[in-house]
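One protein chain is absent from this view; the other protein chains keep their places.
What follows is chain A.
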Amino acid sequence: MKATEEMQPTSYQSEIPDEWFTRKKIDIDAAEVVSRPSLSYWQDAWRRLKQNKMAMLGLAFLILLAVMATVGPIFSPYGVNVQNLPNQYQPPSQEHWFGTDNAGRDVFTRTWYGARISLFVGLVAALIDVTIGIIWGGISGYKGGRTDSIMMRIIEILYGIPSLLVTILLLVVLGPSLLTIIIALTITGWVGMARIVRGQVLQIKNYEHVLASKSFGAKSSRIIRRNLLPNTMGPIIVQMTLSVPTAIFAEAFLSFIGLGIQAPFASWGVMANDALGAITSGYWWTLFFPAFFISFTMFAFNVLGDGLQDGLDPKLRK
């Protein structure tokens, strides 16, 4: 108690001399200077995405994968389907970096061919989904009323259809090929995208800038293209990043149950299926490489999608 009393000076303010203070000059022009560089929506999103280490890891992996899928087979002296039966089940070595499989085929070469198939199926299916989804959802949300309720009923009906079952059915009848897989995947795949676009459009179409466009006499198609779509890009891109791994999984799944890509193509699902018989014998590499690349590609797309979701969300803008 005593100590605190002693420490409290009675003339506290007068102990600081006036010359310690300097008067700050007020610069009228400086008040108007923008202290931070102005960032567009996309620059800001990219800045925030860069801070997300997992998303950047995913992006780096995907770029690497795309490069290897394009040029990887060139590095290898082996063909994708060249069988060499005496050479079967060779462990990874100097000649075969990823070993050889049950028919003596080089797993390294086949892995990059598989990457081509997986990325192709994933990207094409996602692009088709986005295109149909944007058109359907955009019209449905913008028009509203009777058109909207009819279009939404159709979506509700399609939404109930178990997509993988229909896909299986289509593949059984149409015969497995790359084209049928993509058709089968997109036939129900666009529904989710259409729902998201519609929800966004419903919200944005009541904003003032849309009203302004309308009062200047802009046509519906122009309003959808110029006012509505750019503002829904964030959720669309996120949904797209997340629908690519779904398509990649579906392709691998279908190939795994014997309905997917057939020879002479190789896909990761086919490779995993071929390896199934060999895992109890200890030929781990035949399963490990396709399994690793399927999982890591899906992982990369998922973390990238998560990062984009945070980055593109205007609410999280700092």
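In this section, a residue touches a chain if its C-beta (ideal position, glycine included) is under 8 Å from a C-beta of that chain, and two chains touch if they have at least 3 such contacts; residues count from 1.
By our rule, contacts and distances are computed from a predicted model.
Participant: According to its UniProt record, what is the protein name of the omitted chain, chosen from "NitT/TauT family transport system ATP-binding protein", "Peptide ABC transporter permease", "Heme exporter protein D" or "RagB/SusD family nutrient uptake outer membrane protein"?
Facilitator: From the choices "NitT/TauT family transport system ATP-binding protein", "Peptide ABC transporter permease", "Heme exporter protein D" or "RagB/SusD family nutrient uptake outer membrane protein", the unshown chain carries the UniProt name "Peptide ABC transporter permease".
Participant: Kindly state which of the options A:Val71, A:Ile150, A:Ala212 or A:Ile257 is in contact with the chain not pictured.
Facilitator: Counting the whole complex, the residue in contact with the absent chain is A:Ile257.
Participant: Based on the whole complex, identify which of A:Ile157, A:Leu179 or A:Ala212 touches the chain you can't see.
Facilitator: Of the listed residues, the one touching the omitted chain is A:Ile157.
Participant: Of the residues A:Ala125, A:Ile224 or A:Ala272, I need the one that contacts the missing chain.
Facilitator: A:Ala272
Participant: Touching the left-out chain: which of A:Leu59, A:Val107 or A:Leu170?
Facilitator: Within the whole complex, the residue contacting the unshown chain is A:Leu170.
Participant: Please output the residues of chain A touching the missing chain, sorted low to high.
Facilitator: 54, 153, 156-158, 160-166, 168-170, 172-173, 245, 249, 252-253, 256-259, 272, 275-276, 279-280, 284, 287, 291, 294-296, 298-299, 302-303
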